[in-house]
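Every protein chain but one is kept in place in this view of the complex.
Labels A, B, C and D are assigned to the chains in the order they are written; within every chain, residues are numbered from 1.
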């Protein structure tokens, strides 16, 4: 009995330590960024572990710059649209690729994957031409458009994999109930795919949110730019000076919405959605 | 009342008449055809979008790889065949494939990919398993673990550059503090350490990606066979390797594929942390250097195309090896 | 009409630019839009090239680096048609640098050159002279370092500079070589000159610094890392651009008022003071729809008055010699006067002559240097290799 | 109108042939029950009829029209899956209503319908629960409800009552029978419960390893199984089968068969195909034995008596036979384990099967025996 209790306590402690380790590993650099964001000037070059004084000047200067707030808005718009597009095309494609057996399926999958095999710099010029041809230059639409090049293959593949794992009987039941593929997809599969969708959605959202090269190249004016570009363009008094404080403050500011987003959507990552569906 | 055509009644043993010609495999039935049509209808929008976005840029890159186009004057170029890839000139080989720097970059990239993706997978699994447990504040922890992925790459690479700084970097401070090292390490400058520094930053940054995907896979597992394992008294470690891992393998494989693709094309982290240093130069950095810094669109495109081929080759062989898990049941 | 100009990014630089363009806009009634571009020069360059290759009208005026005219010339307007000789008032070396095939593709806007920062207080404390030659620098750094380390600051270093394998190292190394009279890698006629004894000597000297007076991590330093070490009081000398001055003198700086600036040391007694030429120019895109207005804006921004304003408010080095004698300017930035020669005779990188190959040349150069510094190659061996490489690059003319 | 016909249906999974060649016709409005050993292909047949599985060859016709190409919806089938296949994210209500909603029925119509169905299935209180919060039997009822609510013209039930308790099973059985009466839809029903099969079926199809062994009314199957397999399969406890040997002349109204350990029986079967000394199998149903206590040295030993409440099974050992013989006895049962008993039976109640397993029909010389048997019902 006593040993059992000890074991339980040990397990619990072990888990807590593990958790603490994970948190330290993932959050510490960010924490350090927060610490840094409250520093200014030469304080930056001192190593400190704690926030000694809350100096909001960095935040104020970042927010005070009107275009930064605007770029957050652009990022929100672009990322949401990207995710929605990726989900819309990705889910339907995943249904086709994951649930219907047809010839050329693996070829399609490979082609989709092939799109993400070129380095970004290599496609940059070509994409730039396409975007100019479509007259989307310096327009968030250009970003939404170009981001599908990396979000779509990703969503298609992930969703296909997860879609494949859902029990066959469910689809059969829907077919017998007279559901069209569309209905089956939307009424039966999508509700069961929430963990996968929330995950891919979040990952794609963040990928779009943080994309830099395309965003830099396809937009020109401050009012069209997205957050990473805006951050990259934060500079100090001169060419070589890095405004660390501002940079960190800006990073903290743009990370917060993402954290909130994750907090909201992680609720969707729940287990046992298919429990009770089939026997055996 | 029953006009049954009684099937020839046979005993169980003598059931099969030996020479019944199996009719030729029938054509796909209409239902199947309908499903097929639906499938293609579902696929086509996606393919069209992809083609619209990627078709031209990819073709163009491949095309330019056979030319001597230069960035500063991209409209005038001549076809040079495979000169950018490999050419014998004046008693020496030139071209991407003959460039030791390129092969060094290939080697760096492969090393980087194997090590960092390997570490990310293991760490991601551990984190995902932890986050899979039920505990108070799980949502917050989940959100927190995703932070590294959420910090823009440029920022995080710079942040780590700062943290890894030998003079005022907190990492050295920390290691000195706990007595692991006796003097500050030159993380990014030391040839022996810089690749590890890059790997460390990449692992930190992309582990959440693996963790989250793995978590989703874990959460979508059928739950009842775990109860069976519990009752069978199987050790959790064994359950993990024999039940959980095989079941999440398809998702894990896909996650790994995408990580590998990204790792093989790694650019930002290396570029920001160590610039063009040969110790850490990756294939993408090489391609970019040719394209942007050296203005050589032809050569850079050739490097990109070779990079594409390397990735495609690796991916295909990986998929081939793992086809059971990925191509499995539908 | 609306003129779009890319100048600086954000912060003080952008603000100065905006004030300047606003003044012009008020005068002429046109509108000016300032777009910000990445801080990193290479990123900026590739962005420009995307725009120019696409013959985009989106930007009329580009702020270009001193090494870019050769690369971008064909996309830029010949400004001499608009300036009516105004360029003659600027440093001649810059104007030459900006003239490609007889076309003045850009107007000098502000200049930059490498300078040496030192700690007045420490030199005094250890009774050392401000170094005249690299050797003196090395010696005094050793002394001070030993002393400071003994005193307990075991992170103290003698000399920090930019050793990462990037353009900055080209600038640093060029200074060492040029100060030893070792030339500028490729001479004005396009001959590869780098493989000479002076250059070898210069690199050999520099490579002794590593782990002696410079931390090994200097091999991965850019301007900011170096400034970080220096400004936190952990280095005696620093090679940097003039920008670090106002930061080192800022109120919360631990080294405030303890810093001196001089020209970079000479390479031995016969050597010269050499600071690599940096700085930025303004150019007008050939694809601009408003070339006249754009050229006028360029003329305005590079004029005496505007450069004076920028020198006073932002300590941007003017490109007009007269301004280095202007009282107002000198009160704002005292060392402009002392270092006039350095700025005037800045060592240009071989960008004009190598044209679009400059990237490769610079890359080959800083890589070879980096190898020497990190001890992977002997100077001789590295320079032999470099020479062969450059000759191959330039075998069909630059 | 929905009569279903399977023509030369063959089904293989990869290499494995599940249904070699099935021909079957099911009339409109008929209630057909499929029985057969586990894994013999019953579910596969249902799935073929539903259109969830394509036959490897052969055609399926509904009302004379080849439907091999049609979707389940077009075929007008509803199905209770053996594995339930409930929509895990929908409540019981939504599960049942799903098909109706797709049929574009009106909202309050749907509610009415679902509630009625739920009442029949005793699920009223569970309408808001998700499948994972239900017990096994409750899930099974939801699965039934889903198929029932739509009232399709062909209903397929795959072991729909297997997880219900006896009394509920009786009720459900009645409800299904009622539904059949009301809708007059064709129903195809798979079950392992003999009582269900016997009471519900218009026609029972006995499958064995993918082949149809016999098709007939419950009465036909029970009274005149066509083969050893059917004889052994229908009836619980199963028919006692004993190896025998023809002793004496064949082809007459009375043939004597020698059963080792039991002695001789005289049967009234068509034995013209046999000759003296041929091996046969003799079958007697457990209820057709009469038991009499015999002396301690005579007769057979009772090795076990199973008490079932309403009856008892007496297990008797036949020397030289592995399987025990079963005799059904009313309770209170007079024999006890260890006692020795004598077994007797009537010649008409003895089934005889030849060496290939075919049943020998009643003696045909005057074909009266059969009629007489039928008249007793």
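The rule we apply is simple: a residue touches a chain if its C-beta (ideal position, glycine included) is under 8 Å from a C-beta of that chain, and two chains touch if they have at least 3 such contacts.
This is a predicted model, so every value here is computed, not measured.
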Going by the touch rule at the top, give the shown chains the omitted chain contacts. A, B, D
For the chain not shown, which residue from D:29, D:103 or D:137 touches it across the whole complex? D:137
If I consider the whole complex, including the chain that's not displayed, which of D:89, D:169, D:269 or D:351 touches that chain? D:169
If you put the missing chain back, which residues of chain A would it touch? 4, 8, 168, 279-280
With the missing chain put back, which residues of chain B would touch it? List them for me. 222, 224-225, 227-235, 238, 242-243, 246-247, 329
Quickly run down the residues of chain D that touch the omitted chain. 13, 35-39, 42-44, 82-83, 133-138, 140-141, 158-159, 162-170, 192-195, 198-199, 218-219, 221-223, 232-238, 285-287, 306-311, 313, 328, 330-333, 376-377
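Heads up, the rule we're going with is that only the chains that are shown with their structure count from here on.
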Intercentroid distance (Cα basis), chain B paired with chain A, Å: 16
Taking the mean of the CA coordinates per chain, how far is chain B from chain C in Å? 40
Using Cα averages as centroids, what's the distance between chain A and chain D in whole Å? 57
Enumerate the residues of chain C that touch no fewer than two other chains. 53, 228-229, 232
Shared-interface residues of chain D (touching two or more other chains) are 51, 71
